[in-house]
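Note that this complex is displayed minus one protein chain, with the remaining chains in position.
Showing chain A:
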Amino acid sequence: MSEKTLTRMDLSEAVFREVGLSRNESAALVESVLKHVSDALATGETVKISSFGTFSVRDKSARVGRNPKTGDEVPISPRRVLTFRPSHLMKERVANGKKR
């Protein structure tokens, strides 16, 4: 079987199936989950979802980068980046999922 790409629609469909709310409300609630996670991260907060994983915001300091094509030096401004650390459960499920 070739791999698929799931979207918000598939997550809403799962909520619709599992919980039995209307499709519209299921979609709104999926959106609400993503919104609350994003809002917390935007304020710099760490979001820790047990047995799923941890999203944390890291501050990167300014550095000098290089345009790989021209070799020119370009200043890279300080920025915040998001890192995701998967839970043990997720790592295990992914590692064992298709193999055996």
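The definition used in the following text is that contacts are C-beta pairs under 8 Å (C-beta built on N, C-alpha and C of every residue); 3 or more make two chains touch, one makes a residue touch a chain; residues count from 1.
Heads up, the rule we're going with is that contacts and distances are computed from a predicted model.
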Name per UniProt, for the chain absent here [options: "tRNA N6-adenosine threonylcarbamoyltransferase", "Deoxyribose-phosphate aldolase", "Sodium:proton antiporter" or "Integration host factor subunit beta"]: "Integration host factor subunit beta"
For chain A, the residues touching the chain missing from this view: 1, 3-8, 10-11, 14-15, 18-19, 21, 26, 29-30, 32-34, 36-38, 40-42, 45-53, 55, 57, 79-82, 84, 86, 89-91, 93-99
